[in-house]
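Note that one protein chain of the assembly has been removed; the remaining protein chains are unaltered in position.
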Amino acid sequence: MPNPLEAIVERCRRASIQEDVLSWKRTTGGKAVGCFPVYVPEEILHAGEILPVGIQGGGGIDTDLADSRIQSFVCSIARSTLELGLRRDLDALDGMVFPNICDVSKNLAGVWRRNFPDRKVEYVHLPQNPESAYAEEYLRAEFGRLRESFAELAGRPISYESLRESLAVFNRNRRSIQDLYRLRVEKPWAVTAAETHLLVRAGRFLPKEVHTSLVEEGTVAAEASSRRRRDGLRVVIEGAFCEQPPVEWLETLEQAGCLIVDDDLQIGRRWFDRDVETGGDPLAALARAYLRTSPSASIRHGDEISRSQALVARVRRSRAQGVIFAAAKFCEPALFDYPILRAALEREGIPYLTFEFEEKMSVFESVRSQVETFVEASLFFA
Amino acid sequence: MLVAGVDVGSTATKAAVVGEDRRVLGRGLVSTGANVVRAAESAFRQALEAAGNEEWEISHTVGTGYGRYRVPFGNSQVTEIACHAKGAHYFFPDTRTIIDIGGQDTKGIRVGASGEVLDFVMNDKCAAGTGRFLDAAATTLGIGIDEIGPLSLRAQLQLRITNVCAVFVESEIMSHLAKGRRVDDILRGVHLAIAGRSIALVRRIGIENEVTFTGGVSRNPGMVSAIEEKLSTRLNVSPDSQFTGAIGAALFALEKVEHDVRAGH
Amino acid sequence: MKHQGVGRDLQKQLMAGWYRELAEGEGPVAYLFISGNVVELLRAFGFRVVYPEVNALQCGVRKVAGDLILKAEDQGYSSDVCGYVKNDIGLVASGNVGPFGKLPKPDLLLCTYSGCATYLKWFEALAEIYRVPLVMLDVPYLRAEEPDPHAVRYVAGQLQELVAVCERISGKRLSRERLSEILDRSRRAEDLWMEILDSCSGTPSPFDAFFEAVFFMAPIYVLRGTEDCVRYYESALAEIRERLEHRIGPVEGERHRIVLEGPPPWPHFRAFWDLFKKWGVCCVSSTYCRVGGIWDRGFRHDPSRPFESIAEYAVRCYTNLSLESRRRFMREQLERFRAEALVIHSVKSCRVFSVGQADTRDYFSRERSVPTLFLESDLADPRYFSEAQMRNRIDAFFEAQEHLRKGVPCS
Partner (left out) sequence: MYVLGIDLGSRTCHAVIVDPDGSVAGRSAVPVTADLPGTARRAEAAVERSVSDLYVAATGFGRYQVLFRDIAITDITSHAFGARSLFPDASCVLDIGAQTSRAMRYREDGRVERFKINDKCAAGAGKFLERVARAMELPLDEIGELSRRSKDPVTISSICAVLAESEIINHVTQGRAVEDILMGAHLSIADRVVALLRQVGIRGEIALTGAVSRNAGMVAALERKVGQPVRVSSDSEYAGAIGAALLARKRLRMMSHEYSS
């Protein structure tokens, strides 16, 4: 009989804007808004009964239209997202939200306003100075601004009550994903990185409630699965927080002898490491959560501990034997952190391997042999 | 009265001799090779012989192309962008857009009703997607550069080539061969990849009909069909397309002479 | 012509003096960025201020950037990230000694977010090296023409917090009088600088608002708030008036007036200018000479509103404007200075400038039928500049402009 996990993963693999977002809109008559990575306060959209849709890039499509608007030195996700828009493949989205994760995303908001004047385009500025006593009041006001803007799009006010309910829905969704990751650390062979990636990614297109139950069922199925224990080099992936590597790239890593026990793929899907308070002023609660409980990421400044300390801690926590840096080609936030993180790993004597990926990658031989080399180092020199 | 144009490109050097009646009387074509000056002279001589004339009868010569400042007998220089516009307009008066794919440059030119340049774009400092990419693909497959175009037309299925870098195309082609893909399908993919890249570039200035395809690569039927498929429009391609720049240069020479005559000196 | 070149020479002296002061002077050291900077506040505490961007461009002009960038790439910096940052990292690796002399270590890294997100990664890297406080002055990007009130409150609040940090590091209390004196000197210099930029409306333009301005602008960004800065612009303005009177322009026989968007290719600055000079091109306005701040729309530092005006300056600098607002600014400049064309220099290093420039080009060439030339290279990395390709594009563009005028493009 087929492993129920695989069936669920297959369902998730098929999740897409064309399929799921359109059918959701047909059945509910509601609106949908695209959210550019890494973090956008989707709870506010959800509270307005707007479907938050995670922008995922184009997965290696030809970008003939976008190439005439985006220079050759810009990352795939900016390029392929614009391509989808220009092809009218994002018409299901009534609006877009771009956060200040990098200079590309900042300007993309303006590019979007010019090319899609009939859509709502929001730019949200998330504080880079969380230490400031004024940051919370600012972010609360910024979220308040979004609340009004989305209420206008939804054609209905967004009440605090509905916001509190949405916070709870998202808390549960994040918890389900964190449970899945906990299982990965204990039994990485029970659910592969590629499967986890697909399970989490589906949350970009499906209603949160539906997605949560898929992830919960998937985790249960994985725990129950009778898959053979596999040996391999336990590694952590770092640097793939925004644009996502091709699924085939992840599979290549695992086939070549790695057990991926932790990663920052889809980090925006599990942005807070604990529940957001659901009592009191929901916008203030969300603002505090962003300022105090966000994970360490290249696109956010102001953590108590440095990014290097955070990475080393992740390696220790997941009992990993090495780190695989995976930066999207041209991704400045990831590429700028790399030398600093690398130095820290060397101080700690943690082996690492470095890759740059892009959506259009189609040949994985070089990736495979580099990973094999990385694994051989421990195989021949125990 | 005769005038001439010499177009010194990175791979080939072309020359054209034109008469007062704007008729093309002679053409010359040599590969640029190691010595630009020699190439310019021999192409020029070829054209003169074809026109049945001697050098001293030429009243004005315009040099164009990368080597335009090294044409020793050139009276003046014009960039190949203006010359291609002029030449294409000469062949096809209603053309408004020109796509020119050369050895290491891809250009898009928007031209006005009288063949003047309204706007243009060129590829950035990366040779990806230029004629050189076709050479690399041909070498990798061990097929002559003139054969790949016709061969690509026999393709049966759409195959995507994602990497348009001339350095990396080899590994991508190799992996397709390893998967047992057919050579003509691969070549079709190669041509479509360059077509897509070139069109993306030209879109920056807006593509208006009629579209004329010039430059060395325009002689490749596979490239013509690939661009036509991607643009879903017919392309003007002159049998003289390789001489577009040289003929344009000669026409500028003619205008110059006429202008000077009018100006009375 | 007694005033010819004074601006240039005096500027060289001032900058040399400033670098000497950095090397030998007294007082705490702050590293600061150019765009929307709050140097007046630091000056009030007697900080010596180092601008890593200025050091990077100096290395570019003096042709040492290439090697420094390679030094940084040896440390693992990608070939695809900002060349300014790599230049600076390479400089640190070489003992912080550049063509301009030795740079002091920082006591404070003050990062203003109004330039770009890369500023942040830049100072995070320096903080790793120097282990000194990194203070983030978070400036929200202007979504619309006007800043949100909550954004202004946020910036002003952070400035108050910054004062406390400066007092701690410098051991001095903030003197309001001193701050307003400094702001007054800033305002005076800004008035003079604007008068110089406005002179470009003359024909011929007495001044090149890009190729000359990038040197003339140094004091307004680096020495703003000092008496030297004011004196500099007084004599620079005198030179400009002299030029106006004798109808002298930066190029022999001005033929083309353009507005230029984007930073210069520092390692090839001369070669780049010559390619334009050849065609009698004068740049009558540029966005790059407003990269630190914009005064054209009436803003001035204001002693009577010290913190508000410092915050406003930070929020409204060019790189912090939305693309629409930048396009509107270029449109105003094209009209005001009667320019015939827009030239966009798109650099790989600086995404905050580059992303969206293809739309800007499309907007001006198609919607406003302003002839627009799009050039691509880099501001710091010499590897991305190909003179042959540049010449081809620039020649072709002005050839076409000439052709439209006189019908015969032969040079």
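Here the chain labels run A, B and C in written order, and each chain numbers its own residues starting at 1.
What we mean here is this: a contact is a pair of C-beta atoms (placed from the backbone, for glycine too) under 8 Å apart; a residue touches a chain by one contact, two chains touch by 3 or more.
In this text, all values refer to a predicted model and were calculated from it rather than measured experimentally.
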{"item": "Neighbouring displayed chains - absent chain, whole complex", "value": "A, B, C"}
{"item": "Residue, one of A:293, A:309 or A:366, that touches the chain absent here", "value": "A:366"}
{"item": "Listed residues A:133, A:224, A:305 or A:377, member touching the removed chain", "value": "A:377"}
{"item": "Sole contact to the chain not displayed, among C:76, C:104 or C:280", "value": "C:76"}
{"item": "Footprint left on chain B by the chain that the document does not show", "value": "10, 32, 34-36, 67, 70, 103-104, 125-127, 130, 132, 136, 165-168, 170-171"}
{"item": "Sites on chain C contacted by the missing partner chain, in the whole complex", "value": "70, 73-74, 76, 79, 382-383, 386, 388"}
{"item": "Hidden partner chain, residues of chain A it touches", "value": "365-366, 369-370, 372-373, 376-377, 380-382"}
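Definition applied: only the chains that are shown with their structure count from here on.
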{"item": "Contacts common to chain A and chain C (chain labels)", "value": "B"}
{"item": "Chain separated most widely from chain B, comparing mean CA positions", "value": "A"}
{"item": "Centrality ranking, top chain (CA atoms only)", "value": "C"}
{"item": "Whole-Å separation of chain centres (CA-atom averages), chain A against chain B", "value": "46"}
{"item": "Distance from the mean Cα position of chain C to that of chain B, given in whole angstrom", "value": "40"}
{"item": "Of all residues in chain A, the ones touching two or more other chains", "value": "68, 71"}
{"item": "In chain B, residues with contacts to at least two other chains", "value": "124, 204"}
{"item": "Touch list for chain C against partner chain A, complex", "value": "75-78, 80-82, 85, 113, 116-118, 120-122, 124-125, 128, 136-138, 140-141, 143, 148, 150-151, 153-154, 157-158, 161, 322-324, 346, 348, 350-352, 354-359, 362-363, 376"}
{"item": "Residue ranges of chain C touching chain B (in the complex, touch as defined)", "value": "358, 361-362, 365-366, 371-372, 374, 376-377, 384-386, 388-389, 392-393, 395-397, 399-400, 403-404, 407-411"}
{"item": "Residues on chain B engaged by chain C in the complex (per definition of touch)", "value": "62, 66, 76-82, 116-122, 124-125, 204-206, 252-253, 255-256, 259"}
